[in-house]
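The complex appears here without one of its protein chains, the remainder shown in place.
Chain nomenclature is as follows: A and B, assigned in order of appearance, with residue numbering initiated at 1 for each chain independently.
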Amino acid sequence: MSRRALVVVEPRSGRVPAGQLGVLSAAARVCDAVEVLLPVADGDPVDELAGELARHGAGAVRVVTGLPATSAPRVAVVAALHAEEPYDLVAFENSSLSADVAGALAVRLGAGVCWDLSGLDDVDGELVGRRLALADSTSVDVGWVGGPAIAIFRTAALDAVQHPAGDAPRVVPVQVPAATGPEVRLDESPGGADVVRSGLDTADIVVAGGRGLGSQDNIALLEELASVLGGVVGVSMPVVDRGWYPYAHQVGQTGRTVRPRLYLACGISGAVQHRVGMSRSGTVIAINTDPQAPIFDLCDLGVVGDLTEVVPRITALLRERS
Amino acid sequence: MGETTTGPDFPTLFSPLRIRGVEVRNRVVFQPHFNALGDVHGMPTEDLTAYLEERAWGGAGLIVDGSMATMPEGQMSRKYLAAWDPRAVPLNRRTTDAVHAHGATIFAQLNHGGHTSLEHPPPVLWAPTQMPEPSSPHTTRAMDRGDMVRAIEGFAVSTRNLVAAGYDGVEIKIAHDGLLRSFASPFFNRRTDAYGGSFENRMRFPLECVAAVRENLPEDLPLGIRICLHEYTPFGYELDYGLRMAEHLEASGLVDYFNCDAGSFSSFWMEIPPAAVAQGYFRPLNQALKKQSDLPIVAFGRIKDGGLAEHMLATGEADLVGMARQLIADPETPRKLAEGRAVEVRACIGCNDGCLHAVAQEKPIRCVQNPAAGQELLWSERLLVRAAEPRTVVVIGGGPAGLKVAEIAARRGHRVTLFERSEHLGGQLRLAARQPHHEEVAEVTHYLEAAVRRLGVELWTGVEATADDLLELEPDVVVVATGSQPNLPPEHRQSHTDPDAGALARARGLQVLPEVPGLELGCVYSVDEVLGGAELPGDRVLVVDGQGHWEAAGTAEFLADAGKQVTVISSRPVVAGELEGTNIAMFLQRVAAKGIALRPLTTLLRIEPGRARVVDGVTGVEQWLDVDVVVPVHSRRSREDLYHRLCDLVAESDREVRVERIGDASAARLIQTVLLEAHQVAVTV
Partner (left out) sequence: MCVKPVPMALALDADSGRLDRSGGSLLTGVDESAVESALRVRDECGGEVVVLAMVPEAAAEALRPALAMGADRAVVVTGAALEGADLLVTSEVLAAAVRRLEADLVILGASSGDGAGALLWSALGERLGLPVLSRAVEVTVAGGRLSATRQTETGVHAAETSLPAVLALSGEVCLPRYPTFRDVIAAKKKTVEVLTPESLGLAGADLGTSGSRTRVLAAAPAPARGPAELVEDDGHAHERVVDFLVERRLV
């Protein structure tokens, strides 16, 4: 049976990000025919983009120009394409926009969505998604009942793999659909600063500090690193108790329980009250001057050193490399 | 019941270990310690049996009962168990049976007190060479050969009694107190006969005692040594010598395990280190002994965290983990760890206020965190019964008293709602934990807060309850735990942020304000303000210690750490004189290092902007001290107005509502009595 897939991409600055090409590669590995929905703006190098997509497995590229960055028109386009000739798989890389599209699309098509996938396989003729759940502590295999299978992949989870087949894709233009209901209007001018108050609960990356900070001033070091990593600052109870940082940022038994993909524990000894709040984090990196600190027993990488020296150097190196 | 299963998180901790012919079910050892639960004749009381049984029930693998004295001349306290006395055998049998019933193993520790005693005045003290232990004014009797023969016989007789009483093994103390270490010590032992002079000679008498114990132990029962590896005194021995002692003892072939130890009476803050000594501080000692020895090693020294314990065992730095205070604070620690309930463990806070402070005065052991410690027969959590009729209990105040009453009432099946007017639970403990070396005090709140959340207590923080509306909640019981506030005049700044709650009580003559002129001035800062982070108008600070406990002492340190120039006065002969011994010893060491000036026997008369008038208690001479800030620490006043108003309203209404006030709302006190009081109220609801 021939399996058809649609991969929805979002070019940024005239390029398709590597993670999205990764999704395309994964789809191409388990599907016989792969199409890509490529929204472009005026002036985007369509041929170049299409070539890049073809090299990663796209047989056809459906180009739509001037699509607003909202979910409703995308849902309409995909639903219309699916109505023409059904897909077995509709795949996205995770983003605010793709999550909005996928949720609505699931309802419109009566389809199941599996999210946060980091792998996709064909097992005995069935699609199987691979997902790391509960802060990557559990590996879950998920499947779909009926079709199409809607899949959202974790950001940057898959490697872009060049496809042996062609580099001459079929480029098919798609019309922007007419609005069918009330619309969301977006101001798409470049955005400003982070305004979320704490964001701990939803953070992917937490840069946390404890008593080892030594003084309130050093919290700025964490804030800088958090901003470079796109994370949020967390603190242990002694820090809140000293009045150095708001309670909303406290991780632990009497604070928040967080499950970020990366937890960077700086100057935190790792008392059990703190551990219960972060032990299910994905990757844990600990920086502490005391080599005996319990935190070193539950981290993946431990640095025995002074956070006030190591953290600024990490921040600087990350800035340099980006 | 008593069984513990292998916890997935602590596989090594909950694996059995064979010591000679005895299998211990897991690696948790309730370390031997004087608990003053013997009677004045050295007989174990029912309280002692219950105390040890509680730890066996809680899942400990090995319990070491003792120390016990080997002969009358070596009994460090009347309440030290008299192992030599045959009358103790059936009473000790009661203890071993109770412990065995829960699947735990029980050894007894034997000690001859030698040059150390807790008695005032002490009886004759035995030693290798006549000299006082440097921390004591009492000199010793240099032992002759006849004394030694009697001492050896004491070990032999005691061992036979212990075997008859059903103990599974015997541990001999060559540790922080007692006779045998003084023989091994080059400082205390200056003899020139066969028992001194050379290392081998110094070790001869301890080995003779060890041999006497071995000879009287059945073949399959193990013999262990509690060994002081480092005396931590300027004159004493250090780790290299402690290791040499261990090596020598091991080479005798008489020893089956070592239990690590450190310190001496002259450095007793290292025997039973308070919170100012880091957790796991002594690990290098355990590690060093483990490295050279083929015997099982019991690690020691403020180990209270299951993760740390597992790590120490898994990485091979010890074979068993000793916990005394942690199991005093929470007898159920092992069971909770084994059952995946590590977050429910109530941690020792290293305060020494309940345990060491009591037993050093030969009073029965107590614990700040665990109201039942030493009085299990009265207050054990095992005795909690589910209420026949669930009541609606409203608790006002989320400090330690309110949280404790909520915890116990909820465990008994009552419907509990708790209101706390501030954003956080914990009350004054949140401030106390900001004092240097006091972070662990916060674990009192940690435990209670986690417990009440787990138990489904309805918590409202940031909500100030008022008496007028309270009865609308239709409570059966209202517990007022509204705490206390610094007793400052209503004109003082504190009234802006912490409205004066004493007006009603003062109008009724139930409270008075302190009579020092000037307490309303802007330069007067309460401890609550200081620890709360108030910006002080100047660097010269006078702390007035009217309490003798950490409230003043720890605040003085807090200020000194912030760069202030601190003077502490007290009307009494000693500043911080109410502190427990290890704590005051280390406090005074830090005072010197931090440049804090202490002026005992000095009383505050009045305060004016920029200066304070004090009087010397000996000479009567008055003097102005130039200071920018005065921090008066005298007794706090109860926030009791809500209680009185509520009582009036209940009396006026036709409702049957029981109203209780507990904690500082009743009278400002230390945490220990407050938690016990809360427990006692909760069991009667």
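Here, a contact is a pair of C-beta atoms (placed from the backbone, for glycine too) under 8 Å apart; a residue touches a chain by one contact, two chains touch by 3 or more.
Model, not experiment: these values are computed from the prediction.
Colleague: May I ask you to name the displayed chains that the omitted chain touches in the full complex?
Modeller: A, B
Colleague: Looking at A:Ala104, A:Val161 or A:Val176, which makes contact with the chain not pictured?
Modeller: A:Ala104
Colleague: Which of these, B:Phe199, B:Phe235 or B:Trp460, touches the one chain of the complex that we don't see?
Modeller: B:Trp460
Colleague: Any idea which of A:Ala160, A:Val174 or A:Val284 touches the chain not displayed?
Modeller: For the chain that is not drawn, the touching residue is A:Val284.
Colleague: Of the residues in chain A, which ones touch the absent chain?
Modeller: Answer for chain A: residues 71-72, 75, 94-97, 99-108, 110-116, 128, 132-134, 136-146, 152, 154, 156-157, 181-202, 204-205, 229, 248, 256-257, 261-262, 283-286, 291, 296-306, 309-310, 313-314, 316-318, 321-322 touch the chain left out.
Colleague: Which parts of chain B face the unshown chain closely enough to count as touching?
Modeller: Touching the chain left out of view, chain B contributes residues 419, 423, 453-454, 456, 458-466, 469, 472-473.
The rule we apply is simple: only the chains that are shown with their structure count from here on.
Colleague: On a C-alpha centroid basis, what's the spacing between chain A and chain B, in Å?
Modeller: Taking the average C-alpha coordinate of chain A and of chain B, the gap between them is 50 Å.
Colleague: How about chain B: which of its residues touch chain A in the complex?
Modeller: Where chain B meets chain A, its residues are 280, 283, 305-308, 311, 342-343, 345, 347, 423-425, 430, 433-434, 439, 442-443, 445-446, 449-450, 532-533.
Colleague: Can you tell me which positions in chain A touch chain B when the two form their complex?
Modeller: 211, 237-238, 241-243, 247, 253-254, 270-273, 275-276, 292, 294, 297-298
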